[in-house]
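Mind having a look at this structure? Questions to follow.
Missing here: one protein chain of the complex. Every other protein chain is in place.
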Amino acid sequence: MKRIIGLRLVSLIALFGLLLAACGGPVTVAPTDVPTSPPVAAGKIVISNWDAYMPEDLLTNFTAETGVEATLALHATNEEIVGKLIASKGRGFDVVFVTGQFAQALDKLGLLAKIDHSKIPNLEQLYPEVSQLPFDPGNKFSVPYTWGTTGLCYRSDLLSYTPDSWLDLLQPSAEASGKTTMLATERWLMMPAQKALGFSVNTTDEAEMRQVADLLIETKRTLLAYDDTTFYSKLVSGEAVMVEAWDGWCNYGIGENPDIKFVIPKEGSDLWADTMVILASSENIDAAHAFINYVLSPEVGVWVATNILYKVPSRLAMEQLDPALIAQFPNLGMSPADLLLQEALQDLGLAQSLYTQLVTEILASGP
Amino acid sequence: MLREFLTGRRILGAHLILVLLFLYGPIVMLMALSFNESGLATAWGGFSTKWYGALAANQDIISAALNSLIVATGSTLIAAPIGTLLALGLERAVKSSVLDALVFVPMIIPDIVLALALLSFYSLLQMTLGLYSILLSHVVFNIAFVAAIVRTRLNHFDPSIEEASLDLGASEVTTFFKITLPMIFPGIVAGALLAFTISMDEFVVAYFTAGPAQPTLPILIYSMVRFGVTPDINALATIVVLVSIVLLLAAQRFGTPLKALNE
Partner (left out) sequence: MKKNIVQRLILLGPGLTWLAIFLLVPLGILFVYSFFQRGSFGGIVYEFTLQNYARAVEPLFVRIFLLSLKIAIVTTALALLIGYPVAYYIATSPARWRTVLLGLVVLPFWTSYLIRTYAWIVLLNSEGIINHMLLALGVNARLELLYTQSAITIGLLYGYLPFMILPLYAAIERLNPEYAEASADLGATPLKTFLTVTFPLTLRGVFAGALFVFIPSLGNFFVPELLGGGQEILLGNLIRDQFLKARDWPFGSALAFLTMALIMVLLFFQAWLANRERQATNVA
């Protein structure tokens, strides 16, 4: 009997071995040759980012340039990574990518290190607007990686009119009803109704939020789904004709079908920034700064704007972009000044509970 | 009478076939799609293994599979002896319905509750999470499953054999190694295999107790599935199904563990 288990285990291990052998191709190991510039800091850092949100060879190149080994962790949502950071007090992470208002909350919880601007020379070539973001004026604890706004992403060939108002989404016409999606993440789920009703995206007024929730409960009956990951593919397949979308993600749809268009509704929208923050618990603060500096370089910026299709805060990068790219994806051409006209999302403090409660109520409301 | 019986059986048989269709349809579909050149669910673009190539080039999946293997192997190796001892203790040394209930809890507690309790615990201890924290967590329910299966095995053999051995002058240790252990060995193996498979596929507890950079396979699949339908997941699904079949066949050698669990 023992022999049989042995055999089974061996065959199992052999199977995984085969799997491994099949994949023995390009193993990403840091090159051993001498780095082109002297190492800024030695050691290891752990980065957490959304999946496929930065160049695949970024960490390898970073290691080659600085001598710092970097490991990538992935998180699916802001909530997930913030939940983890709170639970672990940040231990194990050095640099994390989170959206501005979440960075603000992490800072208030005392989990973030102060950004030392002298260690990030590339800050010089960012747009000046970068230091005016309301959730972190002066970039004390966060540096933007990408930034943008939220709007309507729609199939111009399947809709007989051009949407220009959040109400086109919230109270859809018969032809769009049942074929719209809204973002599932709390703040962006609330935002269209807040803007449509003329409120701030950061309102903590209970009466205002009551109206917002009531409007969204009405809207829910007309939705295909709440979705913040696959909405653009629903547009491409025609399951949906109009979706609430972040500008960059709408670009993915535009890339697959030029009939897909993006518009910022006339009531205005939000300004968000996906930022890089350094954890106070980091044991390698210098290497973390070096990483942020590397990511802010114009070369990385150009790659991100060209491949991820999001606006980056590096002026040098944005100025180098191919005009054809901006013609194909017009929202890449939006200027930082225009971006700052939108209202930046900020952490809500205690009122976060109110938002979660209302979102729960909206989701629990019957069809 | 006989004819009536046979028609009844025929209807039941037809029902069984429908249920098997329900159970296998989706899986067979994924397997078929994994060989679809076009990668689309709705259009056949010809036979191709290119999605397996895409999968093989994906280093993340390979390391996640290895992480799962480490967690499942480690937690099984810890849980198998502890669970076996626990089963012996509960069957032969202490009869206590309170302890019975305690050992039953990990099997029936909703995984989200266990996951959050463990997360709170680790957080309070200021532990840096990693593969080992998933492993420690998995041991909790693996102990319970091993103990449950070994107990059914213990129930099925006559304690008088052990008593005879003791009467004949063998020491307790000798009796354990010469009589008890060989008798319950298939139960231990079945329990360990069950624990291993559950641990390999466990998502919720792993999701909440995982550290920064080492996702297990289910955690990785979750993040992939959230981003919608991509063809390389079909290839991954096919491999996971095939590996599972190998494991199940192994488990079958030692009797159906789940059946034993419910006795």
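Letters are used for the chains, namely A and B, taken in the order the chains are written, and counting of residues starts over at 1 for each.
Here is the rule we use: contacts are C-beta pairs under 8 Å (C-beta built on N, C-alpha and C of every residue); 3 or more make two chains touch, one makes a residue touch a chain.
Since this is a predicted model, take the numbers as computed values, not measurements.
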Practice task
Sort by label and list the shown chains the missing chain touches.
Solution key: A, B
Handout entry: Hidden partner chain, touching residue among A:72, A:158, A:184 or A:340
Key = A:184
Exercise for the section: Would you indicate which residue among B:56, B:69 or B:103 is in contact with the undisplayed chain? Expected result: B:103
Problem - Among A:188, A:226, A:262 or A:294, residue touching the chain not depicted - result: A:226
Fill in the blank from the handout: Missing-chain contacts on subunit B, rising order, are 4-5, 8-9, 12-13, 15-16, 19-20, 22-27, 29-30, 33, 41-42, 81-83, 85-86, 88-90, 92-94, 99, 102-103, 105-106, 108-114, 116-121, 124, 136-137, 139-140, 143, 147, 172, 197, 201, 203-204, 217-218, 221-222, 225-226, 228-229, 233, 236-237, 240-241, 244-245, 247-248, 252, 256, 258-259, 261-263
Completion exercise
subunit A positions in touch with the non-displayed chain are 77, 79-80, 82-83, 86, 105, 108-109, 178, 184, 186, 220, 223-227, 237-239, 347, 349-350, 352-353, 356-357, 359-361, 363-364
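Throughout what follows, only the chains that are shown with their structure count from here on.
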Completion exercise
When centres are defined as mean Cα positions, the distance from subunit A to subunit B in whole Å is 35
Problem - Partner subunit B, residues of subunit A touching it in the complex - result: 1, 4-5, 8, 11-12, 15-16, 19-20, 22-23, 25-28, 46, 48, 51, 71-74, 76, 84, 86-89, 91-93, 229-230, 233
Problem - In the complex with subunit A, residue positions of subunit B that touch it - result: 52, 56-60, 62, 65-66, 69, 119-120, 122-123, 126-130, 185-186, 189, 211-215, 222-223, 226-229, 239, 243, 246-247, 250, 253
